[in-house]
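Mind looking over this structure? Questions follow.
All protein chains of the complex are present and in place, except for one that has been dropped.
When the chains are written out, they are named A, B and C in that same order, and each has its own residue count from 1.
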Amino acid sequence: MKEGAAPGFVLKDVPEPSFRDDEVLIRVHRAGVCGTDVHIYQWDAWAQGRVKPPIIVGHEFAGEVVRVGQLVTDVREGDRVTAEGHIVDGRCLLCRTGNSHVCPYTKIIGVDRDGCFAEYIAMPATNVWHLDDAVSFDIGGIHDPMGNAFHTVLTADIPGSTVLVTGCGPIGIFAVGICRAAGASRIIASDINDTRLALAARMGAHDVVHPDEAEAVVKERTGGLGVDVVLEMSGVASAIHQAFSLVRVGGRVQMLGIPAKPIEVDFSTEIIFKGLTVYGVVGRRMYDTWLSMTRFLRSGQFDPTPVITHRFPLDGFDDAMGVIKSGDAGKVIFEIA
Amino acid sequence: MKEGAAPGFVLKDVPEPSFRDDEVLIRVHRAGVCGTDVHIYQWDAWAQGRVKPPIIVGHEFAGEVVRVGQLVTDVREGDRVTAEGHIVDGRCLLCRTGNSHVCPYTKIIGVDRDGCFAEYIAMPATNVWHLDDAVSFDIGGIHDPMGNAFHTVLTADIPGSTVLVTGCGPIGIFAVGICRAAGASRIIASDINDTRLALAARMGAHDVVHPDEAEAVVKERTGGLGVDVVLEMSGVASAIHQAFSLVRVGGRVQMLGIPAKPIEVDFSTEIIFKGLTVYGVVGRRMYDTWLSMTRFLRSGQFDPTPVITHRFPLDGFDDAMGVIKSGDAGKVIFEIA
Amino acid sequence: MKEGAAPGFVLKDVPEPSFRDDEVLIRVHRAGVCGTDVHIYQWDAWAQGRVKPPIIVGHEFAGEVVRVGQLVTDVREGDRVTAEGHIVDGRCLLCRTGNSHVCPYTKIIGVDRDGCFAEYIAMPATNVWHLDDAVSFDIGGIHDPMGNAFHTVLTADIPGSTVLVTGCGPIGIFAVGICRAAGASRIIASDINDTRLALAARMGAHDVVHPDEAEAVVKERTGGLGVDVVLEMSGVASAIHQAFSLVRVGGRVQMLGIPAKPIEVDFSTEIIFKGLTVYGVVGRRMYDTWLSMTRFLRSGQFDPTPVITHRFPLDGFDDAMGVIKSGDAGKVIFEIA
Partner (left out) sequence: MKEGAAPGFVLKDVPEPSFRDDEVLIRVHRAGVCGTDVHIYQWDAWAQGRVKPPIIVGHEFAGEVVRVGQLVTDVREGDRVTAEGHIVDGRCLLCRTGNSHVCPYTKIIGVDRDGCFAEYIAMPATNVWHLDDAVSFDIGGIHDPMGNAFHTVLTADIPGSTVLVTGCGPIGIFAVGICRAAGASRIIASDINDTRLALAARMGAHDVVHPDEAEAVVKERTGGLGVDVVLEMSGVASAIHQAFSLVRVGGRVQMLGIPAKPIEVDFSTEIIFKGLTVYGVVGRRMYDTWLSMTRFLRSGQFDPTPVITHRFPLDGFDDAMGVIKSGDAGKVIFEIA
């Protein structure tokens, strides 16, 4: 947990969380580690502005329900579950019209309230998502970032499309596999890191390239036209310019990577004259994205197992942060129970 | 060709077709045989009302361009091509707004003007579609019915969906393979014919069933809810009722199979109270469908080769008609050059 | 209320309804009368199969909140409200993916549980919709059927479209006004009843016609092509055939009217060869339809006031049923408080 306003985490004993009548208590088995957790660990400017210690960190997990509030009717003790970490108000106009993913009143576990790097977590029953029998706790524990990838991919028109994925962190690699499973005809994955490119290739990328090779390969594979869809998963300025440059006229750019600072864009030539559609990806659509994810996993058409490259016990948090910062990890998870 | 108003075809020498300045002359290498051709061969009521002999029959083909009209700029002698067999006016409101597939002024080759069961055919250059190097004349010769299947599948939302295909004639079997390549999570194919079901299984159906088993299997595979999408490829009344019955509430039914006569439907319970969307499939979208088809073929994600079960020389037309009528064929093609 | 399994209603004193912790108690000011209520009053075959007396009938209303359950946070005593009468489970896959309107576990007030032809009604807080200050209880009391009309209209592409409305009962007349407000370029309304056609004209229909005139007028107004969209609001077999006949190729038919029995349809010529999309309308989308409705009312771009033609006290229920059965009424409401 983040005990105070300083770098680092501590592992300490805390009371079992209380839970409301419409919530459930979950024993955490696996928890995924996200770049957001690293920001909080490092206590950078964003973290200092958003997070109020003391707080238990972590927002990706799977586990077993151990207690249910008295108003809860459709979650039972013993259920194998994961959960949507964005706790929305459920009553605002966005929530009532199918746009909960951008609910202005969202509270995120591990950021705005206690999270899942712990033995137990309390969650509203409405946020719980049951795991299919075919889905392990390992995979259940990374539903949150996979969901980001599913949201990014499935809000574009993928069957038969040519796709460029810029940035092969875990979400980018998931996206490669989802594109392949969803019928993309050509997937070109770009990153500076060869370990990540190897994972992208394993997940089904037809071409893996360094950013300086991307233009030539895209041109060759698309007859000079550019790709139908770019999934921008890096947040890096040069990659964003490349996204606008290498997508075809009339194409679509899905933006998930978060740039750390403003970027100078020539809207005329990069977006308007090209007739592009640009879509900003926030979280996961509730719960369309979750249903699709379950379907892809249950059928076996998408298997994220190779993306999990490192496992640590909860007290290995310093090592976990280190391996992520090294850039050589795919997905890193905590084995808690 | 169909020489007169009576059952049967004849093979005879005819002059090489003339072609206009905006047309090209194509040497036919392969031609696919369609149920429509059987109707004309048998000279049934529909054929008698629509077709005016003498006429060369056949509308599915691939070949090599041997002559080009003087206004043609983007097709050259020697090009390997197939063609859209619906010749539209190109200037009506439907054509000008992206709906050429339902142009009211459509003329179909082999039905309204001379077709492709011949050594040469003249086609407007605008109808010509170039074959990718990776695509054989065999596969080129069946682009028309594959295009029907692509149109049927890709106008539904397939990635992650559960799909029931009712009717496993060649177009139904193509549709199974396209659904699989486009990311369907569960494909249930239904037919009365075990030969066809075996082909459907080979093209990727997760379950193949007889119609009387369909309900139980759909219920089991979808948790009792019904499938997201039904592709109705049979035109049989009982299959159409089953389509409406086994699609989930709020789902989608794509209708391609042509019923021979009116069917009694309870709109209240079969369509309205279920909140369904029903879509009538005509031809192929020009040329979105063709581009997708080329992408799926070029990438290798969809390979229709197993569907071609019989080959005949052009003078084997009686045998070709016979094998189709037997119901045991997949796709039947003529090898002409 | 419906006291027993026989025709007619009775007015009687009943205890104030109890309400759960997540429900509110509403004092009913206005209630709309629907054809469904007439079916229950007449105790026809449908009613006998669905409704279990004793039950308070009525599902369209507006009123004032007088008590709120202890778990309710966003509805307060004194709030002016109406409500969605479909009580859904909120947790099934349909509800969780934005399709609550087809939730298989729906309970309808006035049909499956006590309704609104009463001084008080208990409603789940999640079903409550606040009335804008600009919206009267009269208009609030008919949100349910207006919502059906909004759902029917706004799931088609209306701006600039030509529209045929077959059937000018209250929902059809609402639909005319909504089409006009949503930018339809030509609205042709068809009915056998001149009183209803006069209301349709008042709500903005460009042409009002008897069914036997519809074909000629549609042809003339659309250059022979047919209309882009048909809103089928009658449930009459001849009107449904006319819908398929008078919509243009590639057009859309929205079906809301409920046929009393099966209809023989030639799918080939009426739907498939025309490349139509047919959509079955159930209830109101939750709560996209409600938000749009509030927007249209608040802006004044749609004013349903002329459609309300008759008002009765609650004990005038026999007269209310009679005037609806006469066919000369627009919308009939009860003035309760």
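Definition applied: contacts are C-beta pairs under 8 Å (C-beta built on N, C-alpha and C of every residue); 3 or more make two chains touch, one makes a residue touch a chain.
Here the structure is a predicted model, which is why all the values come from computation and not from measurement.
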| item | value |
| --- | --- |
| Which residue of A:Leu71, A:Leu94, A:Ala198 or A:Leu291 touches the chain not shown here | A:Leu94 |
| Residue among A:Leu25, A:Leu164, A:Ile187 or A:Leu256 that touches the chain left out of view | A:Leu256 |
| Residue touching the undisplayed chain, where the options are C:Met1, C:Ala181 or C:Ile271 | C:Ala181 |
| Absent chain, residues of chain C that touch it | 154, 158-162, 181-183, 185-186, 206, 291-292, 295-296, 298-299, 301 |
| Chain A, residues in touch with the chain not shown (by the definition above) | 93-94, 99, 101-102, 104, 225, 235, 240, 248-250, 255-256, 258-268, 271-282 |
| Missing-partner contacts on chain B, residue numbers | 22, 71, 73-74, 91, 93, 96-98, 126, 286-288, 290-291 |
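As a convention for this text, only the chains that are shown with their structure count from here on.
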| item | value |
| --- | --- |
| Averaged-CA centre spacing for the pair chain C and chain B, given as whole angstrom | 41 |
| Residues within chain A bordering two or more other chains | 291 |
